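Only a single protein chain was left out; the remaining protein chains are all shown in position.
The letters A, B and C name the chains in turn, as written, and every chain counts its residues from 1.
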Amino acid sequence: MKDIKLASGAGKKRTRIQVGRLQVGLDFIVIAGPCSVEDETQTVEVAHAVKAAGANMLRGGAFKPRSSPYAFQGLGLKGLKILAKAKEETGLPIVSEALDTRDVVWMCDYVDVLQIGARNMQNFPLLKEVGKTRKPVLLKRGMNSTLSEWLNCAEYILNEGNADVILCERGIRTFETYTRNTLDLSAVPAIKELSHLPIIVDPAHGTGRISLIASMSLAAVAAGADGLIVEVHSNPKTALSDRDQTLTPLQFSEIVRQVRSLRSFMEGLN
Amino acid sequence: MKDIKLASGAGKKRTRIQVGRLQVGLDFIVIAGPCSVEDETQTVEVAHAVKAAGANMLRGGAFKPRSSPYAFQGLGLKGLKILAKAKEETGLPIVSEALDTRDVVWMCDYVDVLQIGARNMQNFPLLKEVGKTRKPVLLKRGMNSTLSEWLNCAEYILNEGNADVILCERGIRTFETYTRNTLDLSAVPAIKELSHLPIIVDPAHGTGRISLIASMSLAAVAAGADGLIVEVHSNPKTALSDRDQTLTPLQFSEIVRQVRSLRSFMEGLN
Amino acid sequence: MKDIKLASGAGKKRTRIQVGRLQVGLDFIVIAGPCSVEDETQTVEVAHAVKAAGANMLRGGAFKPRSSPYAFQGLGLKGLKILAKAKEETGLPIVSEALDTRDVVWMCDYVDVLQIGARNMQNFPLLKEVGKTRKPVLLKRGMNSTLSEWLNCAEYILNEGNADVILCERGIRTFETYTRNTLDLSAVPAIKELSHLPIIVDPAHGTGRISLIASMSLAAVAAGADGLIVEVHSNPKTALSDRDQTLTPLQFSEIVRQVRSLRSFMEGLN
Partner (left out) sequence: MKDIKLASGAGKKRTRIQVGRLQVGLDFIVIAGPCSVEDETQTVEVAHAVKAAGANMLRGGAFKPRSSPYAFQGLGLKGLKILAKAKEETGLPIVSEALDTRDVVWMCDYVDVLQIGARNMQNFPLLKEVGKTRKPVLLKRGMNSTLSEWLNCAEYILNEGNADVILCERGIRTFETYTRNTLDLSAVPAIKELSHLPIIVDPAHGTGRISLIASMSLAAVAAGADGLIVEVHSNPKTALSDRDQTLTPLQFSEIVRQVRSLRSFMEGLN
């Protein structure tokens, strides 16, 4: 882990990042929302639902990194405007993914947290670009990325002057096919010992199966995660992407309740 | 998962396996002990220590599958006699690994649970041989094994007439090098939905780092595991194998306390 | 690669292993035959066909390591007798896999080369048992095995006094799903620099696709392999195992011709 100067943990205070009224790294945060922003009605509806269920931030993709060029690529600026509208209505801070260096500056007018997706973890110009902004960055682990490579990517952002990096474990690619990826929960305590940065978990991309999300959300809390990010849609069957891993508001509400209860228990455990 | 008839879960009651006074699959079990049985004094001392700390069974290797032929290969029969002595003194049931079909029958005189290690998961003659005994079998997941292959191996045992198979997730091999393996905790809820067999977790082999064992033990409980198996040695620095992942009795005691507290909490969570 | 004393290459002459009239490690060898021995007619027919096409040894499984207990498990002793008959008729030395330590001694009456399959690479009692025989051993690489682990397994055999180990690269398990495994041809020159043992390649298990076998056979020769092992069946569609990667005698004949031509060219290349 040599050369990881700013992101390494040795002798440093744990980082806390203010987003809205919460401090990521201190308060347990739950980020939820649709995989893709599809239209205003859907987005605002989901935003109200996840807020009611206890979410702290709204996620939603305006730019979608899709394997095929023929898959829905996201609404772009229109999607960001819809997210801004949802924020206006619910007060939830917005998390959305940036794909292109050319979009980063103007996206800051619409989002509260800039997300770097797994496929772009080592998109170094993009890391430098978000490092120049004053927005917190949610940096997902690449699906074939070691912990060392991941922290080096955080280092790219920190080195540009932006200290607010939230790491997100979202599953790595292995030979197993039952799950979409293999969620590496050991990354949570490992990052805690290697770095001062907060780390949250994405149990939906990590497993790709609705039936496993609740258990893995609870396991993430027990492992010490600082939060969760999940996909929620009013009607997952009609979602334009990631249908197999998207929760209904009811399923989500149930998970949030259990997760927050477990978090309280863990805080009292010694 | 076709062809998995006996191990599959559909429409079946969850399996409970009596070992001593406990029912694996109902009671949360903690199996602990040295990686290798080294001598009687060490083994009996560790047995008393893990019992005092709350362990339910004693593990200890008499036959050791070592990468190099020049590494300590275990004490064999002498080791099993030492384990029997430790059982006599503490009452703890014994879990020990079988490597060779020729040893299975006579090992049953000394052990309460026959362990099949990760390297032998697809040693089909060995699976058939333990399937012919009346001893519960602890079947570890191969380090490159899919869930489907693993359940097929359980099927080999069940198909010989032995219904008492306990599965054990112990980490899979991935590109990550910070941890020795990648502990796949999603296997816990996945196995719960695919099979009626109990599943426990080995956080020591799964991570290879003492500093990660406590967190991953707690995460395993939250994920729904039926128990844990860990390595404990009075003086890990002098252990003949697996020094980097072996707990002291004190560290172990602390983990058991937290784990049992969390288990109680989880049973009340709904 | 520490502790690899006997298998390591430093300062040693390359090993040559006499099998029939050929020297493995000097002569390029082609081993062919059915995945499983099914009956005498089939086996003798295939034996004649592969001999006519230029094979140097006959392979055929009497004990089959199958993922499911309900799949065809091989004919056992009857299968070995059939192989002996095929040898009597064609003169081809026999290569067949041992699965159980209890079978090794008596199998030596029927086979010329004992094969250790990928799943048993780290079955240490089995390695020791074949190490005690006077038969050459074909040691396949485990599908999640590093080169270092593989050479340590050769060391187990050599350490028992059997110097005749032939290594076989047969593909490793990765995330790719188009091929059954990922054939790691870099293992060929890597083993040549790490060890004095001969190494052959199995392009059938390595790819799992008939359409890729010819190209990968040629690539193996160019990489410096000492031979090939492939599956051939008179009527692959009716084979009891590995249908998707089994060649017809005609396809095999075509590959042998090209492979031997390339081998001659490579010997003249400098």
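The rule we apply is simple: a contact is a pair of C-beta atoms (placed from the backbone, for glycine too) under 8 Å apart; a residue touches a chain by one contact, two chains touch by 3 or more.
Computed from a prediction, not measured in an experiment: that's the story for all the values here.
Among C:Gln23, C:Thr182, C:Ser234 or C:Thr248, only C:Thr182 touches the chain left out of the display.
Touch with the chain omitted from the figure is made, among C:Val113, C:Val221, C:Leu240 or C:Val256, by C:Val221. Against the chain not shown here, chain C presents residues 144, 146-148, 172, 174-179, 182-186, 188-190, 193, 206-207, 209, 211-212, 215-216, 218-224, 258, 261-262, 265-266, 269. Chain A residues in contact with the hidden partner, per the touch definition given at the top, are 3-5, 65-71, 73, 99-102, 119-120, 122-125, 128, 142-144, 149, 152, 155-156, 159, 173.
The chain not displayed touches chain B at residues 173-175, 177.
Throughout what follows, only the chains that are shown with their structure count from here on.
These two copies of the sequence, chain A and chain C, are related by a rotation of 180 degrees on CA atoms, to the nearest 5. Taking the mean of the C-alpha atoms as each chain's centre, chain A and chain B sit 35 Å apart. Centre-to-centre, using mean CA coordinates, chain A is 48 Å away from chain C. Annotation for chain A: residues touching 2 or more other chains are 174-175, 177.
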